[in-house]
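Scroll down for the structure; my scribbles are underneath it.
The complex is shown incomplete by one protein chain, all other protein chains being positioned as in the whole.
And then chain A:
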Amino acid sequence: MSAPPAGRPLPVVDADSAPFWAALRDRRLMVQWCGTCDRHVFYPRALCPHCHAELAEWVECSGSGTIHSYTVARRPAGPAFAADVPYVVVLVDLDEGVRMLSNLVTDDVDSVRIGARVAVRFEDVTDEITLPLFEPAPDA
């Protein structure tokens, strides 16, 4: 087994999350969709958290969203992030109606604002893992 790459701690992929991470390798942001209550669901799981129907369908997201909240980490979350400070941790409301935590990639951490439009960008971390990060929307 090779040593873990320097950098971010890698998600431990499981049966729930395997389709999510597999789609990201192909540069697609996929989330589950509940046909019973007609809602998108994130993160991936066995049963819909709203109506408890079994979740089997996946749909692709536009990758566009709005910043619901953010923080600028001035201290790293462990040594793996030491070279990245200051960096932006962001809650993004995707246009499909689900909220996810990610990073906003920006050279100006003090310019971030709640309500700003963002777009996904795919960050290859290893051969297996591509993270869905965000950046200011091109037309923002």
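Methods note: a contact is a pair of C-beta atoms (placed from the backbone, for glycine too) under 8 Å apart; a residue touches a chain by one contact, two chains touch by 3 or more; residues count from 1.
Following the convention adopted for this analysis, contacts and distances are computed from a predicted model.
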Problem - Protein name, per the UniProt record, of whichever chain is missing from view ("Protein LplB", "ABC transporter ATP-binding protein", "Acetyl-CoA acetyltransferase" or "Hydrolase") - result: "Acetyl-CoA acetyltransferase"
Exercise for the section: Looking beyond the chains shown, say which of A:22, A:89 or A:119 touches the absent one. Expected result: A:89
Completion exercise
Across A:13, A:119 or A:137, the one contacting the chain not displayed is A:13
Problem - Hidden partner interface residues of chain A, rising order - result: 8-14, 17, 42-43, 68-78, 80-81, 84, 87, 89, 91, 99-103, 114-115, 125, 129, 131
